[in-house]
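Yeah, one chain of the complex is gone here, protein chain that is, but the others are all in their spots.
Letters A and B mark the chains as written, and numbering starts fresh at 1 in each.
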Amino acid sequence: MTEPLLSATGLSKRFPNGVAAVDDVSLSLRRGEILGLVGESGSGKSTTAKMVLRLLRPDAGQVVFAGHDLTRATGAQLRRLRARLQLVPQSPQTSLNPRLTVGEAIAFNLRAHGWRRSAIQARVADMLDRVGVPPADAGRYPHEMSGGQVQRVALARALATDPELIVCDEAVSALDKSIQAQVLNLLAELQRETGVAILFISHDLAVVEHIADRVAVMYLGRVVEEGDTHQIWTAPNDPYTRELLSSIPPIR
Amino acid sequence: MSELLEIENLTVDFVAGQRVAHAVRGVTLRLGAGRTTVVLGESGSGKSVTARAVMGLLGGGARVGGAVRLGGESLLDLNERAMRSRRGRDIGLVPQDPGGSLDPLRKVGAQVAEVLRAHGVLTSRAARRERVMELLTLAGIRTPERVAKSYPHELSGGMRQRVVIAAAIACGPRLLIADEPTTALDMTVQAQILELFGSLQRELDMAILLVTHDVGVARLMASSVVVMYAGRVVEEGPGDRVLDRPAHPYTAALLGAQPHPGVPRGELVGLPGLPPSATTVTEGRCALVPRCAHAVAECSTTSPVLEPVTDGGSVACPVPWTADERRVG
Partner (left out) sequence: MAISPPSPRSRPPAALVAGTVAVLALVLVAALAPLLPLPDPDVGDLSHRLLSLGSPGHPLGTDGQGRDVLSRLVWGTQASLVAGLVPVAVAGTLGTLLGIVAGLGGPRLENTVMRGLDVIFAFPAVLLAISIAASLGAGLVSMLVALSVILVPAVARVVVTEVAGLRELDFMQAARASGARWPTIARWHVLPNILPQVSVYCSALVGLCVVLGAGLSFLGLGVAPPRAEWGAMVDDLRQHVFTAPLLALLPAAAIFLASVVFNVLGEGLRSHFDVRSRHTA
């Protein structure tokens, strides 16, 4: 059995008011795997994501990414690791800096890792093309684009440094369904091409069922059930998972 | 015989200087007493604007055409004062964001009572208090005494939405308009609130006009469905028929775009491209043309009109098409 790409063990985080946002959460992801993290508001899924990305320091527990202890990494080592671990945020309104063009937004991530100016331009055009945005749009500002386009650019930005893992935090939740379908198809296609592993965080069970190989269900700061997506959908063990699944309105 | 709510060729334009946004481009819709109609569509389809036009809540800058009749009375001809007396009494509103419609500085019980007072339903304070408890109970709140004494921020999103529903049904409206009432709520709470709508309708015999983007919600709620695209109705009919055997390519695309078990990863079937903006002119053609795989030459030269479908309802698509399985990228 090979070592997992990401293994988070015993992550805990209390808010300043003493409430446990995340309580002893452990997750692991293999290379090229899509792990869905589902839960309702207040379940701690976004806090968990922030700790995995080291945007938030856990009170306890550690995150090991590609054999390195991310919780303890500092300086240049941390920055190098970050190139391999990227975020696709939620809101089309704020996932891109309103004052930068979409080309500059992608270039920023490349520049942070020492890419040369000449190489950056070609890479930006290539990334935009791969996410289905005309490279000629590199000079446009986020507010001139649709929500779906913005999220495609956010995906291009995350993939620009060839990461091994991207964290999608409700990355398609704010989109209209027909646009969401386009972006989900794109995400699946890019995942196949690049072999990137994805931690896919969503409150939308149907979307997670569609995209994830494995699922972890969070409730009140804990992982209550984890397993193969198909198995959880057909035979959920935990009572909360059962309630969650039964609340999905029937599609067909 | 006339229906409870009749919307006749409704148009809504927002005008600002030289530019005109056509939010609603001719919507006709009927809703019988005690029935539920779901208006299904995406952002910019005009579904929310249609609902707000019925409520008379469009504000300045809106140019409204056509007719809206509630129980035979033309709502568009009423002045603001008269319209205000219809809102809350004849028409109840449940908005998307329950937080936004509650006053953060007043206890929620007092806010429900205020609706009763404003419409002069109950004049005695004690009677109003008693009625508020009944309403909160009716809205599925098990501890009405405690909730009535709470401020909005002390309640969960689902509980706040129940309070808003209690206020909306306070005066026994004949029509309840719910605009994305569960979009901001958690899935498990959504299921409870949708169930509540069903039971309230049976008990109070009111009609519900429910606006949603969610195919699942539509399937759960609808006795009939109206599908809107780019400010027009593209298909309408009994919920089962529309959602099981869609007659319009757009309806089919909405269904295909919704992930559900059995669809392989990355094989969702939807539509390429984007819907037209509200400023785009779509007269004289089908608004779906640039995105539709079934379009023929006629689609670009004639405006489709709603024609009856053999197994119920009507559709604005003259092309005999069959669902395809192509995915969109």
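FYI, a contact is a pair of C-beta atoms (placed from the backbone, for glycine too) under 8 Å apart; a residue touches a chain by one contact, two chains touch by 3 or more.
Computed from a predicted structure; not experimentally measured.
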Full-complex contact with the absent chain, from A:A154, A:L175 or A:A188: A:A154
Which residue of A:H113, A:R140, A:R222 or A:R242 touches the chain not shown here: A:H113
Residue among A:S26, A:S41 or A:N97 touching the omitted chain: A:N97
Per the touch definition above, residue among A:G36, A:P89, A:G132 or A:P249 touching the missing chain: A:P89
Missing-partner contacts on chain A, residue numbers: 50, 53, 55, 78-83, 85-91, 93-100, 104-105, 108-109, 111-113, 141-143, 154, 157-158, 161, 167
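Heads up, the rule we're going with is that only the chains that are shown with their structure count from here on.
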Rounded Å distance between chain A and chain B, as computed from the means of their C-alpha atoms: 32
Complex contacts: residues of chain B adjacent to chain A: 42-43, 157, 186-191, 194, 213-217, 219-220, 253-261, 263, 265-272, 274, 327-329
Residues on chain A engaged by chain B in the complex (per definition of touch): 40-41, 132, 146, 148, 176-182, 184-189, 192, 203-207, 209-211, 233, 243-244, 246-252
